[in-house]
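Excluded from the complex is one protein chain; the other protein chains are retained at their positions.
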């Protein structure tokens, strides 16, 4: 992704299916609809009941797989993963699913989330002789399973789950079953679908639509699923659950056509826009959204405010890894990259620019300045979420406190820094109401940590932010 | 592009600049913003005043060029081209700019459009000994220039321009100048910009925004521009001009942030949507547009109709050439490709689906059926342009009469075929008004041939449709 | 190729076949055995009797073609080409076969050689309106054919052949026939083979062995062959022929397993080595050859001299275009590239180092120094051809007079420059005898121009050396 517009980055999407003759292909299409959750690496592991075999690689799914490679992945069950990694590297060894071989069978593991006690667990495991080839939490979990004294895989897994803390959606596949576990807070989204006789699981429901699967239900916090040739078996691995799904999934990460806990993401976003208009009605001529993630909120704002929605900003499709970035001198000369302002739409107008969040403020500053250069007389920035003041320890790459502009600056200071004529954030209450969770308390069902600082799990002095892992290496 | 959604295809975009130290790079970024006009091939030719040197290749701009290749294109002037080609091939030899060498100097030529008398000219030229290495009109024009008895390049070019008929935006570059010609009807868009001291030309104004250039003016029909170290010189090459710019540029082809003849494309589209609502107000619950090109019109329709605009259809980004297409059996099982319907948005709703045009009807049928499967109770299809009944001879790949569903079927028959509950087309008058051209007569300034059958130029029995050229080979 | 060891470079190999169901594949394997004649570009054009279709690309044959591309080239006749090009460029447009389309049919043309009057012909053709898209002679010949007033292709071709001078082996294919022409001196090798019922032609007979074809005979100087569904028809296009095949084909270019005019190349080279020993018997401990082209001569020398042949120099396989060249500082530190001396073999020994030719002397100097560093007490350089004093105008990239060290220095001066203890060249008579052409006069059947300066054709003031063409661009 381009540094210019990078701000928030999700850590991965997962997909799994058990008992389908086209398991690898179905997984390919499923992962494809989850590509927005990670573009740095992709992998699929299949099983034919006798062994596990996989292909992984760096880059987009379409770069890692081709017809021939997919044909080679014969089997009737599969799990897959798309991965986000910080620019500095990552390397092929961190691309999932990880595959472990032993004399008694193999095991593939894919993970979406972040374990807050990974560091402590690693110390323990290393003291017992474990060695690590990756910098991912996933490997820690594999070691815990392996080291469990229990006999059955289900018991081993439950045992291991008692030791990990944080956010996780684990998919574990052996020659005979697919196990799925979601953390007790259900921090990451994970849903169950059915295509023909086969069960599948995915980080987002949009994966079911693309493969023609029917949505069955969401995986519950603290639930352990076992899917095998006998069907789907569910049991809780803990009794202490407290639903707290990541609110940023609604605000920014998930695809608009996905539904999380029964709530459509596009609808939630549109409602955020409407609610924002209700909280702070700006007098303006046009409303515009920052593509792609803020379009829904902008339309909602426009509808509620009775101000026309216009395409005041346009995204340059085709910008990807292979795009040649303009040098500094060319940028100074005015060469744009990912976004352009549409002069005819904003010239001489008072513009409401709706965006979903402000992380470091640099992107907002660029866009405001772009709109003003294009002739906007006023630019009012409306953010469809509250100020983000606290780092996330659950799998989202939001830097540290120092880098979060709202952590160190008042709203007025931020407004001045980004050069806007006004700056409005949606209230936490407004956001929850837009999602359909009216009560703002412990049991609202949402994780609000990045806004409120109230983390649903313990946090430790050595809890590692995702983006710091790479530095450790 | 995917067969499923292919319908209309533009034939190319051009960009040129004279007198800038970063000529090749500026051309790269300019072409990048024109990538939607052609994804099958790209090329850039530069000159340093002493010779011409170029690189061309099949695929996207980012696939053809890398940092190293671009570095090698040293020079202070350049022209570039992005090309659309029918699936069957094309081949590297048809990728432009074409480069011709002679003892007295070299010449590079890039072309957007289609000559209606190319076949006749070829017969003449071959009889005189010309040989052809490509199947493009561009080569015909090069021969005409070479064979002109005139001495100066400007006279040669004017001479050649007297012989070609049809739609064309030519960019011709030698070691000492850049010449630009637009056909007497100005069928293709072409604009002049200025970046620093350098003049540039581009198929669309969005190219100027991306490179930080200022819009100067549109090239006029029948105008011949000469740009060299002395600046820009303009002269008419014919006195019989009759502006008739392609209306589909507003409806479908151009980028929403481009302005054609001073009219913003997004605004024109939004107006088409509004006007469509005025002409046929449907009672419905939601309005949705087919991404990406119909979003503006859908928003206009929603605004005028007072019905909420919703994201009822979502496009799967990341689908490209390297995406593995689902097999027939997987498709039957429900595997989608480029578009998904958003169930939560359309379920139980009466949906107005706005699209820009219907070519063969197959795509519309698929989308209607997708919406109904997702639970829409009614699907009303509103097309923001009139029925397309006649083939285009000016550079757009709209098949023959037989393939144009509106050429052989009534609106009611089409409605039935695509399975819609109602089908509305915008009137020609409404479309013109939306663009801001109220009068529908010879001098409305727009080419309406595909709707009305009135072609602004002569058409010959052997006039070749763009997509037929490949077959001829 | 690596600059370090570049010296002589052939200009291309050609292959053609008429009437075989696997025409493209056969051509692929045939060209593969000719890959040593050109590694910069490759192309194949096929015909199914109705049209011509081709694929060309830069790089090795295996880089240009894959299974899928080859499958697409369906047809029962084909011609192909492998191309050498100077480092500076070339570009895809110069890769052959060139393909020309006209209303009455298409024509593909592949060429091995160099026309000495190409420049003059170009002037004439341009004056008549011809335009050129490549810098190759091949295009000139296509224009001559097209412009011929004759009706039949055979007459057109004979007419065009009266106008070109120099070295050429032309393969021309239309939908209905394959025509083959060899210049009146037969400067380039060209042979006829038969595989099943199909006739084929190739630059070297090794192509026949690889495809399981039987050698029929060599094409004769001044012969025009027409191969079509009626078989092979031969006729002379000129009565003034004077066989003068390039002697360097025996010395350096051709593959050891090819036979030229009935003489095996390996055998000729071994004889050159023997004869060299007869002319100048050196007292030494070991004989070594510079791989790969000088091994045969070295073995012959060793056999005749009664000195053991040893592998004193070894070539680093796997060095190709993608090998990362050591920087200057690494080279100074001793990092080698393509060749290594085998210390154990040469240490403390008096070494006879046999090489086929000296062009600029730089390679020889490097090898001598490498052998001495590896402990050779004496290095005696024996060259299995006479001093090369004159540039070649017939398709071999031997620089200008100034660059040919033997043109400006005496043998003793060269010896000193390359640091050898002695330096011996084979005499012209010895070389001819080794080939089996005992008489050194006009009718020896060999071109000796680079050694003697007696060119078998006219040479003009504006005759262009192959490597200069690129500069002209």
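A, B and C are the chain letters, set down in written order, and residue numbers restart from 1 in every chain.
We adopt the following convention: contacts are C-beta pairs under 8 Å (C-beta built on N, C-alpha and C of every residue); 3 or more make two chains touch, one makes a residue touch a chain.
Just so we're clear, the structure is a prediction, and the values are computed from it rather than from any experiment.
According to the contact rule at the top, which chains on display are touched by the left-out chain?
A, C
Using the touch definition up top, pick the residue from C:217, C:233 or C:344 that touches the left-out chain.
C:344
Among the options C:211, C:272 or C:290, which residue touches the chain absent from this view?
Result: among the candidates, C:211 touches the missing chain.
Determine which one of A:130, A:228 or A:241 touches the chain that has been left out.
A:130
Among C:65, C:168, C:301 or C:425, which one is in touch with the chain left out?
If we include the chain that is not displayed, C:65 is the one touching it.
Determine and list the subunit C residues touching the chain excluded from the picture.
Residues in contact with the chain left out: 22, 25-26, 28-29, 32-33, 35-36, 60-63, 65-67, 70, 195-196, 206, 209-213, 255-257, 259, 264, 266-267, 270, 292, 295-296, 299, 303, 308-311, 314, 316-320, 322-324, 326, 330, 333-336, 340-345.
Counting contacts across the full complex, list the positions on subunit A that touch the omitted chain.
Its contact residues with the unshown chain are 51, 53-57, 89, 91-93, 98-104, 106, 119, 122-123, 126, 128-135, 142-143, 146-147, 473.
The working rule: only the chains that are shown with their structure count from here on.
Return the chains common to the contact lists of subunit A and subunit B.
Expected: no chain.
Averaging over Cα atoms per chain, report the distance between subunit B and subunit C in Å.
47
Hey, what residues on subunit B touch two or more of the other chains?
Subunit B, residues with two or more chain partners: not present.
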